[in-house]
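Only one protein chain is missing from this complex, and each of the others stays in its spot.
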Amino acid sequence: MDNFLEVIDLKKWFPGVKANDGVNLSVKSGEVHAILGENGAGKSTLMKMIYGLLEPTSGEIRLAGEAVHFRSPREAIQAGIGMVHQHFMLIPALTVAENVVLGDEPGGVNYNRREAVRRVRELSERYGLAIDPTAKVSQLSVGLQQRVEILKAFYRKARLIILDEPTALLTPQETRELFTIVRSLQAEGTPVLFISHKLDEVKEISDRVTVMRAGKTVDTVETKDATPQDLANMMVGRAVVLRVEKSEARPGEPILQVKDLTVRDSAKHVRVKGISLELRRGEILGLAGIDGNGQFEFADAIAGLLKPDSGEIVFDGKNITGVSPAARTEAGIAYVPQDRQADGLVLNFDLVENTILRDFRKQPYSRRGIIQHGSATEYTKRLIGEFDVRPPDPARKASELSGGNQQKVILAREVSRDPLMLIASQPTRGLDVGAIEGIHRQLIRLRDEGKGVLLVSLELDEILSLSDRIAVIHDGRIIDIIPGEQATREQIGLLMTGTRTHAEVTSS
Amino acid sequence: MKAFRIILSPILASLLAIIIGGILVSAMGYNPFVVYGSLVSGAFGSVINIGNTITASIPLILCGLGIAIAFQSGLFNIGADGQYWVGSAAAVWVGYHFTTLPGWLHIILCIIVGMVVGALWGGIIPGLTKAFVGSHEVITTMMMSYIGILLARYLIEGGPMQQKGYNPQSPPIAQNTQLPYFSQVLQQSQLSLVAVAITILAAVATWFLLYKTTTGYQLRTVGLSHRAAKYAGIKVKLFIVLALCLSGLFAGLAGSVQMLGVDHRLLDGFSSEYGYTAIVVALLARNNPFGVLLAGLFFGALTTGGQNMQIVSQVPAALTDVLTGLIIFFVACERIIPQIIQWYRRRRSLRSGALTS
Amino acid sequence: GCGASTSGGQGNAASNNATSGTTGSKTGNTIKVGLVTDTGGLNDNSFNHLADVGLKNAQQQLGVTAGVVESKSESDYVPNLSHFAQSGYNLVIAVGFLMHDAVEQVAQQYPKTQFLIIDDSITDRPNVTCAIFKSEQAGYLAGAMAGLLETGKALPNLNSKNVVGVIGGQKIPPVDTYIAGFQQGFKKEDPSGSVLLKYTNSFTDQSLGSQYAQNEMSSGADIIFPVAGGCGIGAINAVKTANIYAIGVDTDQKYLAPNSVITSAMKGVDTSVFDTIKNVQAGTFKSGVQTFGLEGNGVGIAPSMSGVPQDVVDKVNQLKQDIISGKIQVSTTVQQ
Partner (left out) sequence: MTILANPELWASTLSMAVPLALPAIGGTFSERTGVVNIAMEGIMLIGAFFGVAFSYWTGNAWIGLLMALIIGGLVSAAFAWGAIRVSADQVVLGMAVNIFAAGLTAFLLDTVFGFSGTPTTTPKLPNVKSIPGIDQIPFVGKIFENQSILVYIMILLVILSHWFLFHTRLGLRMRSVGEHPLAADTVGVNVWRLRYTGVIIGGLLSALGGAYLSIGVLNSFSVNMTNGRGYIALAAMIFGKWTPFGSFGAALLFGFSTALGIALQGQGISSNILQMIPYALTILALAGLVGRSNPPAADGIPYEPKR
C-alpha cells in the first residue's frame, strides 16, 4: 500500500490523436509528484482521466490498491480526488463563494449564503489566498480566478490533489503561499500531482518527476537527482537552451509615444491613470507589474480595443488615438492579447480562418472582397511548419488544439505579419520550455530587425531575460523605468508593489 | 461514419417517426399505408404535385436562407413572417403602380423594393437596438413581425391599398409583372421557373457570401465571438445591423417572389407562418445554404403531401400536423440512430467478450 | 339550428339569378363533392364549419361522396381546388371570398367541373355558382331585437345606459355585413342608445374574446353581439358569467348559454351547400350569383330565448316582413 495512485498502461485515443498512449505512473502517499512534458504531451488528458472527466480507451487506474472506473467527476470526488483545472472551471455569473461551495453547499433546502461566505473567507485566510467571497467571478482578473480555482480544490477534503498548472498565473508571492499549502498537505500524507512548465518550481516543490513525451511516460526520476537542464532535455528529447542569448540592443527612433493615457476597462473602472511612455525601434520594452494593475488595459488601449478617456497615442509619427483597431493593424501594430481563447482566436474557426483573422482584408488573402482560400491555406501551412504547431493540420479547428499550440498559432500570425511594433501580452503563458525558447527567439529577432516590442508579462524572469528596458506599472501608473541589464529581481519586485526606490535608480 | 451521419441517419430517423406515426394512425382507425402513400404521392406523385411541392418550398427556402445568415452571425431572427409580409405589400404596391414600365424592369423593381423593405423592417429597429442598446433580437424581431402583419392587414382593411369594392384585398399586380409560367403544367402548380431560378441563385449567393467573401467571413466571426471580431478590427455593430438587414432582405425577397409568382395581390389571410417553419428549415440544414434548399423541399413536400393526405385518405388536417410534428422531432433527434447502433454493437461485443473470457 | 332545416326553399332565389344554362353534369347518386376550406379550417365555428355541415347532410341524405381538405395557407387554395377537379369531382366547394382568385383560375382550367364559392361573386364563368348571404338582414333583426329590449328594459339585469356591444373578429365582409345590419336595426329601435364596436383580429382566441366582452361590459354594454367565430364563444362565456345577454352568430348558439343568448343571427351556408349539391345531382346546376336573404330563410334569426316579451318578437317579425317586401333596405356599410 505504498502507492496511493497507480496508473498502468493507460491509453486515451481521440479521433486522429493518441493523447495518451501507454502511461505508467505511481504516486506514493505524501509525495509531491510533478509531471513534466511539452505542450500537448498529454498531461492534462491523464489528469482528466484520473478525475473522471475522460474515460480511458484502455488501461487501468488504481486508487489505494483498487481499480477504479470513474464515469463522471462526481464519482472521482466521492473517491476523494480534488483537482485544479488548467482551463478554469469557474462560473463567471456566480460569486466566488458560490463557485467554491457549488456541489457541496451549506444549508438545507435553502442555500445558506452567509455560511458559504464565512467558510470561503476562512479558507482563503487559512491558505493566504486573499479574495472577496462576495465578488462575481466575471469581475476578477485571471490571477484572482486562479486563486478561486485553487480554493475550490481545497474546499473539500481530498485524499489526492491534482494541480494542473496552478502557478501559470500566480505572482511569485502567491506561488510561495501555494507551496506552503502543498507542504502542509504533504505533511498530512496527502499526495499531490503537480504540473508546471516552470522547472525551478518543479525542482523546489516536488519529490519525484515523471516526464511525458508524445503521450507516453518517458521516465520517473527523483527530483533531487536531476538538474533543470536534464529535465528539459528529457521532455523535449534534445538539448534545450534555457538561457536566452541576445545581442546588444541598437535602439533607433521612437515608434510609439504615449502621453498621459487614461483608460477605463469594460466595467468602467479607471485602470490606466495617466501613463506616458516611449518605445523605440529595435528595443524590447518590458512592462512588469502585478496582475490587475492596468497593464493589460494599457495594451488593449494601444491596440485600439479600449477607447482611452484622455491622452494621446502617437505611432510611427502619426496620432492614432481615435483610429480604429483595423487601421492600427494596417499601420503595423501586431498584438498578442492576454486572453487567447476569448480575443486572439475564433475557437470554432479552422486554423486557416484563424491565421487570416487580422489580415483578411489584404491581398493575397482576399481580393476585391473575395477570400482567396488557396493562398490563405498555403500561408497557414507555412506558419504551422515554422512555428511547429501540432498537429500540423490547417483544417483543424482551433478549439481542438492544446493551449500551448493555440498560443503558437496566435504568435505565428502576429509575428509573421511583418509589423512595425509588436505588443505581446503574456506570450508564453502555459508554454513548455521548448516552445518558450522558440517564441523568445522570435521576439528577439523582431527587435533585431528594428521593430519595437512591448512585452507585457507577469513572469518576472521573462521580463528580466528579454527586456532592454523595464517599465514597472503599479495601480495604473508607471512607477519607474530602468535599463534591463541593471535590473534585479528584488528591485523590480519591490517596485511592483508600488514602493518607489530612491533616486539612485534614474529613469531613462 | 461521417457520410453515414449526414445521409443515412436522418433517413432512418424519419423512418422511425413514420413507424411510430403509422402505429398512431392505425390506432385512430386509418390505414397507415394509404395515409403515407397519399403523403408521398401528394408530394411527388405527378409532375403537378412535384410542381406544387417546389412552389410550396420556395418561400420557405428564401426565408430560411435569411434566417441562416442571421444564425451564422449569431442572431436569431424569429420575425421573418413580418418581414415577408411587409416585403410582399411593398412588392404588390409597386406591382400595380408604374404600369408603364416594361415587364422585366417592373418585375425587377418589385423584387428590389420588396427586398429593401424587408431588409429595413428586419434590420433597422432590431439591428440598431441590438447594436447600440443590446436589446435582444428575439423580442424585437418578433414584435416587429406582429407589427408588420398588422400593418399589411391594415393596408387592405380600409387602408390605402384596399381595392375599391367588397373584399379586403389589394388590386392585382399588373399582368406583365406576374412571373411567367411557360407551360400549362407549371401554371397548374403555380410554379414559375423564374422563381425557381431566383431561389437557386439566392442559395448560391448566400453560400458565396458566407464562405467566399470577406463580408461573410466578418459576419461569421461576429457570430462566433464579438471579442475576437473586435480584435480582428471588425465593426461588430455594423455587422449586426447588416446581418439582420440581410436576413430581412431574404424574407422580403420571399414575399416578393410569392406575390409575383403565386398570389398576384395582397390577400387577407396572413396565416402562413413561414417565419416559424423557416427557422426549422434553417436549423435542420445546420444553416448551410444548400442544406436549406433540401430542408425547404422536405417541408414543401410535407405541406403538399399533407394536403393530399387529407383528401385521399380522409385523415383530418390536424392529424397531418401530428405526423409532421413527429417527423420533425425524430429528424431533429437523428443522432440517436448512430447512438443506438453503437450501443447495440457494444452490447454485442460485451456479450461475445464475456463468452470468450 | 339552421343546419337541421336543410330543405330551405331558395328555389326562387336560385332560378331568379341564373345567368346561364346548366353545364353537362352526370345525374344520379354517384356524384363526388369536394370541399375546400379557407385558412380558418373546419373548426372556425363559422362558415367553414357550416359548409361542412351541409356537405355531411348531403352525404347522408343524398348519398354523395364527399372529400374535405382544410387549407393551411393562401397558397394551398389553387392546388386543393385543382386536386378535386383533376380527380373527377363533379362539384368543388370553395368556402370564403379569399378563394376568389383561386376559383377563377381553377374553374377556367377545369371547365367540366362545377364550382360553388361561398361569400363571393364570380359572374363570368359558366361553371361557377356563388352564394352570397344578406347577413345584414339577419344582423338587422338581431339589432332591432336588442334595441327593443334595451328601450323596454324588457329583461332582468339590463342597466339604464342603453349600450350594446359588438365584437368583430376581423374587418372583413362576412363579419361587417352582420355588424352593419345590427347597427341599423338597433338604431331604428333605440335611436338614443349606442353601439360599441371593437375587432379582436382573431377568430380563435376565446380568452381574448372574453376580455373584449369584459371591456364592453365595463362601458355599460349589457347585450353583446360577437361576430368572431371561436373568439366569440369566449365573449358569450363572459356574458354568461356576468349574467347579462348575448346574441349568437352564424348558427343558433343558444346551447352555449341558454339563459343568456337572446337569439342568433344565422346564415344558411349549410343550406346553400346542400341545395347546390342537390342541384348538381339533379343536373340543374346554375351558374352565377345566388343571393340568400330573409326571403326563403337563406339568412334569419333563431327562435328567441324564453323571457323575451311577445310584443318584441312580434315587432321583429314585422320588421322581417318589411325587409322581405323591400320596405326596409339594409345597407352593408359599417358605421365606425
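The first chain written gets the first letter, and so on, giving A, B and C; residue counts start at 1 in each chain.
Criterion: a contact is a pair of C-beta atoms (placed from the backbone, for glycine too) under 8 Å apart; a residue touches a chain by one contact, two chains touch by 3 or more.
Keep in mind that what you see is a predicted model, and the values were worked out from it rather than measured.
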For this session: Using the contact definition given at the top, list the shown chains touched by the missing chain.
Result: A, B, C
For this session: Determine which one of A:21, A:38 or A:98 touches the chain that has been left out.
Result: A:98
Exercise. Which of C:215, C:297 or C:332 sits in contact with the chain that's absent?
Worked result: C:215
Seminar exercise, completed: Touching the hidden chain, out of C:205, C:222, C:270 or C:295, is C:205
For this session: May I ask which residue of B:22, B:37, B:159 or B:172 touches the chain that does not appear here?
Result: B:159
Exercise. For chain B, which residues touch the unseen chain?
Worked result: 28, 78, 125, 129, 133-136, 138-140, 142-144, 146-147, 150-151, 153-154, 157-159, 276-277, 279-280, 283-284, 316-326, 328-329, 332-336, 339
Seminar exercise, completed: Where chain A meets the chain that is not shown, the residues are 14, 51, 53-55, 71-74, 77-78, 83, 85, 88-94, 98-99, 102-105, 107-111, 113, 152
Problem set entry | On chain C, residues whose C-beta touches the chain left out of the figure | 41-43, 45, 49, 52, 168, 171, 196-202, 204-208, 210-212, 214-215, 217-218, 230, 233-234, 237, 255-257, 336
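Rule of thumb we're sticking to: only the chains that are shown with their structure count from here on.
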For this session: Average the C-alpha coordinates of each chain, average all protein C-alpha coordinates together, and give the chain whose average is closest to the overall one.
Result: B
For this session: Look at the interfaces B-C and A-B and say which one is made up of more C-beta pairs in contact.
Result: B-C
Exercise. If you average the CA atoms of chain A and of chain C, how far apart do the two points sit, in angstrom?
Worked result: 76
Exercise. Just how far, in Å, is the C-alpha centre of chain B from the one of chain A?
Worked result: 46
Seminar exercise, completed: Shared-interface residues of chain C (touching two or more other chains) are none
Problem set entry | Complex contacts: residues of chain A adjacent to chain B | 303-305, 324-329, 335, 337, 339, 342-349, 353, 357-358, 360-361, 366, 369-371, 373
Seminar exercise, completed: In their shared complex, chain B is touched by residues of chain C numbered 34, 38-39, 41-42, 67-76, 78-80, 82-84, 86-87, 97-98, 100-101, 109, 120-121, 170-173, 201
Seminar exercise, completed: In the complex, chain B touches chain C at residues 48, 52, 55-56, 59, 150, 153, 157-158, 166-169, 172, 187-190, 258, 262-265, 267-269, 271-273, 303-304, 306-308, 310-311, 314, 316-317
